[in-house]
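What you see is the complex with one protein chain gone and the rest in place.
This part shows subunit A:
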Amino acid sequence: MARPVIEAPPTTPAGTWLEGEELARRAAARTRRKRLALLVAGWAAMLGIWQVAAYYLPFGTLPNPLEVSVEMWEIVASGALVSDFLASVLKTFAGFGVAVLIGAPVGYLMGRYGYWRAFFLDGVTVAGTIPALTYAVLSLIIFGLSNLGPVLAVALVSTPYVALNVAEGIRGVDQNLVKMSQAFGRSPQQIRREVFIPTIVPYLFAAVRMSFAVAWKVEALTEVFGGTNGVGFQIRTRYQLFDITGVIAWMALFIVFMLLIERLLLRKLEQRVLAWRPEERAAR
């Protein structure tokens, strides 16, 4: 992918394949260092603007970064973080589980058979276009004050992503590999395991990462309105107490936590599973 500003300069050509791999690794490390520097600069600018805004706004409207970080530390130290985050994360992943269980078979049918595609396509497209907020409200109406609301909201938001991506993945299966497998007498099960599933996996990761960005926001939102625990619930409680510092602290912790899950957990898992792709090897 082209990242013009921080692209590494061209290096001397490699002699052997192993040398090439080594050069690529070194170039990648250089690129990583530059990227880190820019990242730090970006954060510093953001905190600076926040600090200035907190100073000039009327007292009590916006706490400054230090106050928020103290509050964040207190939340972490009190232990509330673990139980409420765990509740939110579990609900998000339960919703994902439902989305994969429903979306993957639907996507498989859509990718494999024209009739099923015709049957599902409009429904899935419409479901993917409905705003996430609508799903949150709908889930609340159905389940009221309960933990099932957020799960349903996440499932509804994520299912279309999963279905469409899996369908795309199945359609992207290299028919030449299927023919090769048949020519060598491989069974349908073997072809499914060795050709179809490995083709879908990158698409499934893309679906999960794409919907994760929306899903955790919907999950928190649903908790704000109708949760009995979790991060959204905590944000609502603080809001009712007019505790802006608490609201922002919880929100910031939530963002940090979800970014960690996305960057560390999902990304690392993807790198591991997709190690055969040249772009994954270069990034390692």
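In this section, contacts are C-beta pairs under 8 Å (C-beta built on N, C-alpha and C of every residue); 3 or more make two chains touch, one makes a residue touch a chain; residues count from 1.
The definition used in the following text is that contacts and distances are computed from a predicted model.
Hidden chain, UniProt protein name from the list "Carbon monoxide dehydrogenase medium chain", "NitT/TauT family transport system ATP-binding protein", "RNA polymerase sigma-70 factor, ECF subfamily" or "Deoxyribose-phosphate aldolase": "NitT/TauT family transport system ATP-binding protein". Annotation: of A:180, A:213 or A:269, A:180 touches the absent chain (contact as defined above). Across A:99, A:151, A:195 or A:208, the single residue that touches the chain missing here is A:195. By the touch rule set out above, subunit A reaches the unshown chain at residues 17, 176-177, 179-186, 190, 194-195, 198, 276-278.
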